[in-house]
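Of the protein chains in this complex, one is absent; all others appear in place.
For clarity, chains are labelled A and B in written order, and residue numbers in each chain start from 1.
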Amino acid sequence: MKAVYALYTDPDAAQLAVDALRAEGVAERDIVVMSSEPFEEYEFSHRDKATWLHWIAGGGGLLGMFAGYLLTSTTQQLWPLVTSGMPIVSTWPNTIIVFEMTMLGAILATVIALFVTASLPSRLSQLYDNAVTQGYILVGVDGPSDELAARLDRALASVEGGQVKSIA
Amino acid sequence: MAHRWGMVVDLDRCTGCEACVTACHAENNIPTVGAAEAARGRAMHWIRVERYWEGEFPEARLTFRPVLCQQCDNAPCEAVCPTYASHQTDEGLNAQVYNRCIGTRYCANACMYNVRFFNFFHPQWEKPLQLQLNPDVSLREAGVMEKCTFCVQRIKAAKSEARAEERELVDGALQPACAQACPAGALVFGDLNDPESRVARLSESPRGSKLLEEYGAEPKITYLQRQGWHEPDAQ
Partner (left out) sequence: MNRTRNNPLADDLVRPLFHTSVWFYGAVLVLATVVLAGAAAWGYQLWYGIGVAGINWPVFWGFYLTNFVFWIGISHAGTLISAILRLVNARWRRPVTRCAEVITVFALMIGAMFPIIHLGRPWLAFWLAPYPSAREIWPNFRSPLVWDFFAINTYLTGSLMFLLLPMIPDFALVRDRSTGWRRRIYGALALGWQGTTKQWHRLESGMQIMAIAIIPVAVSVHTIVSFDFSMATVPMWHSTIFGPYFVAGAIFSGIAALIVAMAALRKLLHLEAYLHPVHFENLGKLLLLMSLLWAYFVFAERLTVWYGNEHSEMAVFWATQRGEYAPLYWAMVVCNFVIPFPILALRQLRTIAGTVVASFAVLIGMWLERFLIIVPSLAHKPLPYTWGDYAPQPVEIIIMVATFAAMILLYMLFSKFVPIISIWEMKVGNQPHPPVVTEAEDELAGLWRARP
């Protein structure tokens, strides 16, 4: 599998490199950008921003709420024991359990969805370069055809301040 | 109709002799912890006779109040137990299941009468006292809570006896150890659901009141207040 990438120290240069790749006709989803911080102010970091995570968290919360309701009301009826003259299914205290289960559901759903959608844990891709955590911004394409690779090489090199590397 | 066990304590009759305390210890296998531990507040008396002084010396008067589990309808000790060790039986007893108890001691804190006791250590009986243990009552290990049961073992026995003889329970024949031992007859035990029972009639007495009634726990023990007491020469 081939891969072409370049390392930049300057996020502006990385932005130019991403633009250059786009100009070469590389599809948005094939452009890989890796960095040691989010760079929220730059356009290149806005890719993949759309997310269902909030809805998933809400769904997890609803699931937790339902589980909490079932847990409390059914187990109280399984072996109905009277305490302190309270009703067998005591709504007020049960609300506390339902609340905690709701929040637990939301938290667990968020974490699981985060791990799945961010593909964690996984092996490092062949594109990965230790320089990323040293502060370099990696812009590259994984697995281009030979002909495309050569063009991308030139496109990335056209941006000043980058070190172009390729994996055969 | 289900039974609803209750008691009446006539404060006018109580002499503070503590025969009830002794009888309770013997009947229910309650360990004695020794003087040193008792001084640290580890004594266990399912029934105790509270002693209060009224007035100033030399006009002081000594009064007694036997206090045992009030078997509340809305017992504050029950709901706080995380494991249902403390709960209400269908005969209105405030039951404590020793095997379920994990020893949070929350019930004892929630009880405003302080009639729940904790086994701080494994119970011990000096020889030959172990020979007088009641085989009908289980021993409690360290770390569990215990309390007055209204001598539930006697209730069970009397009920099965009555069932075997195909008759109703006789009011007054069934008594917990404390009531049985009381020489003054200050403690009256019986079924509150039987309107003819002594306990039901006495609990309707105008002298009757509940201990710490304002907490709303609805105890099943009624205290009959002392009546006005006059020095002979005051008349």
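Going forward, a residue touches a chain if its C-beta (ideal position, glycine included) is under 8 Å from a C-beta of that chain, and two chains touch if they have at least 3 such contacts.
None of the values given here were measured: they were computed from a predicted structure.
Only one residue from B:T15, B:T83 or B:S160 touches the chain missing from this view: B:T83.
Of the residues in subunit B, those that touch the hidden partner chain are 37, 40-44, 48, 50-52, 65, 67, 76, 79-84, 100-106, 108-110, 112-114, 117-122, 141-145, 212, 215. Within the entire complex, the positions of subunit A that touch the omitted partner chain are 8-12, 32-42, 44-49, 51, 53-54, 57, 71-72, 75-76, 78-79, 81, 83-84, 86, 90, 93-94, 96-97, 99-101, 103-104, 106-108, 110-111, 113-115, 117-125, 127-128, 130, 132-137.
Everything below uses one rule, namely that only the chains that are shown with their structure count from here on.
Subunit A and subunit B have Cα centroids separated by 64 Å. Subunit B makes touch with subunit A in their complex at residues 73-79, 81, 84, 86-88, 218.
By the touch criterion given at the top, residues 81-86, 93 of subunit A touch subunit B in their complex.
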